[in-house]
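What follows is a short report on a single structure.
A single protein chain has been omitted from the complex, and every remaining protein chain is retained in its original position.
Here the chain labels run A and B in written order, and each chain numbers its own residues starting at 1.
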Amino acid sequence: MMKNETVKFAVLLFLFAGLAGLALGATYQLTRERIAANDDGVRRTALEAVLPVHDNNPFAEKFAWEKYREALLAAAPAEFPPAGDAFWQSEVFPAMQGGTWNGAALQVERIGYGGPVQTAIGVDGAGNLVNIRVVACAQETPGLGTKAAERAFLDGVQYQDPAARVCRSLANTANFSVNKDGGDIAAVTGATISSRAVINAVAQGMRRLAALQQVWLAAAASAVATDAQTGATRPGGYR
Amino acid sequence: MSYLLILISAVLINNFVLMQFLGICPFLGVSRRIETALGMGMAVIFVMVLAGGMTYGIQQLLMPGYEYLQTLAFILTIAALVQVVEMVMQKLSPILYQALGIYLPLITTNCAVLGVTLLNIKREYNFVEAVVFSGAAAVGFTLALLLFAGIRERMERTGLPQYVQGPAIGLISAGLLSMAFMAFSAFRTEQMLQDLAALVGLG
Partner (left out) sequence: MSTPTFRSELTRGFWRENPIFVIVLGTCPTLAVSTSLQNAVGMGLAVTFVTACSNALVAMLRGIIPNKIRIPCFIVVAATFVTITDLFMHAFTFPLWQALGIFIPLIVVNCIILGRAEAYAYKNTVWHATADGIGMGLGFTLALCAIASIREVLGNGTLWNVPLFGDGFQPILIFILAPGAFFVFGSLMAISNWLKARQGGAA
C-alpha cells in the first residue's frame, strides 16, 4: 500500500518536473537569440570603444589565442596557462593600420570582491594602453567597488601622466600594480580588491599582448619571406 | 592557501548574512535562544556543505545549452537533501528535531543555501573550493546567528516600546552588527595570509 503511494508520488513529481522542463525549454528557444545578442553586445560596444586606431575590421579578423599557442608558450611560458585552459579560446581583435600591426583589443577578467570583473583594453603597436573600459562589475559593492568602472579611477590606470595624456605602457610603468602592492597606480579608496581585479588583469593582458605581438610579427615576417621565395602575393601584406 | 582566504572572506569579510543578505529570514526568526541558534547553525552547515558538493556535480551533468535548468535542478536537490536530513535527525536526535520544529524544513527556503550553490558556479570554483566556500558560508551564517541570539536574549530584558519589539529592533541591531563586521574589510587579507604563511614556512 505505502509502496504504491510512494511510486505514484514519484511518478507524479517526475511528470511535473518534466512538464516544467519542457516549458522552460520552449521559453529558452524564444529568448535565446536576444540573450546571446545582449551578452555579445555588451562586450562588443566596449571593445569597439577601446580599439586602437585601425582601418581594418577587427571583428571580422578576430582570432583566438589558440592560433599562436605553441609559439607563445615557447616565447613566454610564465605569462600563459598550460594548453587546454579555457583562456586559449578567448579572442583577440587585431587592429591594422595601413597594413601593419597596430596592436589589438581584448577582454580580460579577474575575480574581484564579489565576482568576476571584466575589462576591455586596447593596446597599440607601440605598447601604449590607448583605452580601457570596465565591461561588467555588477557584483562589486555599489558605490565603492563599482567606482572601479569610473573614469576617475580608470584615467589613473590608463595614463601615466593624465594632464599630458601620456598613456601607460609596460615600458614607462615600472610596477603595474596598486600602491599597496608596491605599484605605481592608485586604487579606489576603500575598494582595493576591486581595483586590483582591474589593474592586475590589465597588466597581465598587456604582457600577453606584448608576447603575442612578437610572435605575430615574426610569423608575418616569415610568411612574407616565404611569399618572396615562391612569388605569391598576399593582399595587404598580412594574414 | 587560497582556501584560507575563501574561509576568512566568507566568515568575516563578506559575511553571508550581515554583508551579503543571504539567510535573513531564519536569522530573524530562529535567533532568540542560543541553544536553538546553535542547533540550527549545525544543521545549516551540514546541509550547505552537502548541497555545495552535490550541486557542483549536477552542474557538470547539465550539458551546455541546458543551463536554464540550473535553478530548477538546484532547488529540487536542496529540497530533497533537507528532507533526508529531517528524516535522519528524527531518528538520531529527536530532541533537537523537536526544538527546531518548523525551522528545519524551512532550510530549503533559506536563501543562503541556494545562494551559495549559485555563487559557486558564478565564481567558477573547482570542487574543493566549492565545498570549502559552502562550509565557510554556513559557518559565517552560524556565527552571525549566535551573536544575534546573544544580543536578543539580552534585549528581551529591556523595556522596549511595543512597536519596536520583534523584527524591528532585530533589524536595527543587525545593522549595528553589520557595521562592526565592516571593520573586517579593512584587513589586508591577502597580505596577512602571505605573512602568516611565510611565518609558518609555507611560502
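The rule is short, and it goes like this: a contact is a pair of C-beta atoms (placed from the backbone, for glycine too) under 8 Å apart; a residue touches a chain by one contact, two chains touch by 3 or more.
These figures come from a predicted structure and were not determined experimentally.
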Checklist outcome for this item: Given A:A23, A:A83, A:V166 or A:V224, the correct residue touching the omitted chain is A:A23
Checklist outcome for this item: Touch assignment to the omitted chain, from A:L13, A:A152 or A:A221, lands on A:L13
Item to check | Contacting the left-out chain in the complete assembly, out of B:V84, B:L171 or B:L196 | outcome: B:L171
Next on the checklist: Could you pull out which residues of chain A are in touch with the chain that's been left out?
Outcome noted: 5, 8-9, 12-13, 16-17, 20, 23-24, 27-28, 30-31, 34-35, 38, 42, 115, 136, 138-139, 141-144
Next on the checklist: Counting contacts across the full complex, list the positions on chain B that touch the omitted chain.
Outcome noted: 18-25, 28, 68-72, 75-76, 79, 105, 108-111, 113-115, 118-119, 122, 162-164, 166-172, 174-176, 178-179, 182
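In this section, only the chains that are shown with their structure count from here on.
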Item to check | Between chain B and chain A, distance of the C-alpha-averaged centres to the nearest whole Å | outcome: 33
Next on the checklist: Can you tell me which positions in chain B touch chain A when the two form their complex?
Outcome noted: 14, 68-69, 72, 76, 119, 122-124, 185, 188, 191
Next on the checklist: List the residues on chain A that touch chain B in their complex, please.
Outcome noted: 17, 20-21, 24-25, 27-28, 111, 113-116, 139, 180, 190, 192
